[in-house]
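In this view, the complex is presented without one of its protein chains, the others remaining in place.
This part shows chain A:
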């Protein structure tokens, strides 16, 4: 999730896209990723190289790629949508790619970046999510059995405050800085004109580039990723709610998706008559007279088009009340016995 808008927050989009890229490279398909980007940097008019988002100076690595799929864009990234995605309380017509379809055996990785403070994370410069809300959302997820284990990574200023309030089991959290510290950005690129990435995510990306789907690296290595000498801020982590020992948790448990493939030598013969079967089943209805295309600009028909009849509505409250008043006054003045003269 990238929560920042405006061109000078390019680095937050680059952060999110780097993690997205690593996660896709390690095997998680787009159908299992919900990517939220609060602003569009790649096709921003200020981007000197359209359709690219770089993470390294000298434009070495284009993290935007050629097959990115963003699920929530621009104004759709709001606190409400984020919480709805997490808890699953989504309007029924939401497409599948925008839902978190997880169950009690899913491991979920949540990565958030943006501007934050002590106990809150700012969404698009207009609203905030607090650590209490986030903790409650995770508790809802736990009670609805929407996750097996959850890894929460946050790269903002004072990020550690966001995981202080978690109280649901099986959550591990990492943050790029402690309370009272700012997370700093890595390096600016003079051609693009903005800072390209944040330090913590930069070193996390370097770390993840070494991981391949079969690697046995565990979480303790991830905790060591950005020491104070490189990151200037002190990254923090929280594992007390997690049941397993971080030593035994593989990175690929959260960042990758390894699927078991069984190879079989049996052959399956497909019914070659399938197409024939279909054509026999479907007999098209033929029209009795030729169909035709509509006229694109039937001037005569348009000019003589009658205006749409307005639907008749029964008179509303005010009109009824007014008429009732008039009739009451009338009968009070003149009395009922004069009615027979009217009818």
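Some points to look at:
By definition in this document, contacts are C-beta pairs under 8 Å (C-beta built on N, C-alpha and C of every residue); 3 or more make two chains touch, one makes a residue touch a chain; residues count from 1.
Operating definition for what follows: contacts and distances are computed from a predicted model.
Remark: of the listed names "Beta-hexosaminidase", "PIGT transamidase", "Large ribosomal subunit protein uL3m" or "phenylalanine--tRNA ligase", the one matching the undisplayed chain in UniProt is "PIGT transamidase". Within the full complex, the residue among A:190, A:214 or A:303 touching the omitted chain is A:303.
When the whole complex is considered, the residue among A:70, A:175 or A:192 that touches the unshown chain is A:70.
Within the complete assembly, A:5 is the residue of A:5, A:56 or A:84 that touches the hidden chain. On the side of chain A, touch with the chain left out of the figure occurs at residues 5-6, 40, 42-43, 49-52, 64-71, 73-76, 93-98, 124-126, 272-276, 278-282, 284-299, 302-303, 305, 307-308.
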